[in-house]
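What follows is an incomplete set of chains from the complex, kept in their original frame.
A and B are the chain letters, set down in written order, and residue numbers restart from 1 in every chain.
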């Protein structure tokens, strides 16, 4: 059977401040610029979740995308949507809330929960002009 | 001379919490839902600034858009970009930081500063699915 990759796009809004508590204020400001502003800022994030697998001849699906949407919403999006990534997102507590660290945490949460099919790629857009991607390596 | 309207689009990122300090916690939560979450969330905002005027035969311009970009950046965008609308944006201090109140404040700041040409419309997108517009009335 052919191996096809299917992707579901989800969106969420969150606040964050790029800040390393181990740095001095001056070091934080020099390293992160305006992304370190004291009271935070925020983004409309876009997350693409890609799952690869054989096409099931009974459904024509690799993975039912409405089920994938529910799964990712419940496991990841509900935890970050309309939240502050520095304060009230448990799985972000010990890392600096950059898109890089977000996507790795998202992967760890989702990795074991996709079956049939295999999680093969996450893409996270922070603005229209920058995004990060991760494939588990 | 023909009257043409020219528009410059600008973007900024900000955090906010939709919250009325005069409401009880319960009333805030009931009225604003997840937009009232305690530690805020944020957006990639898109602002369209429209200026109408006659086309200057010497330049072919109604209003030099690079100058409009500088003016709006200096007067409005720098004050909100990478800031928290509830805390560190002086002109938002006495209003609930909804897109409606933002656009009215932006208008008041920009209105008298556009010449030649006349400010005729502001559009502010909060997400890809909702926006507000104001023409000074």
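Convention: contacts are C-beta pairs under 8 Å (C-beta built on N, C-alpha and C of every residue); 3 or more make two chains touch, one makes a residue touch a chain.
Values in this document were obtained by computation on a predicted structure and should not be read as measured data.
Trainee: In total, how many chains does the complex have, if 2 are shown?
Mentor: 6
Convention: only the chains that are shown with their structure count from here on.
Trainee: List the centre-to-centre spacing of chain A and chain B in whole Å, with centres computed as mean CA coordinates.
Mentor: Centre-to-centre distance between chain A and chain B: 28 Å.
Trainee: Write out the stretch or stretches of chain A touching chain B in their complex.
Mentor: Interface residues on the chain A side: 11, 13-16, 34-35, 37-44, 81-84, 86-88, 127-128.
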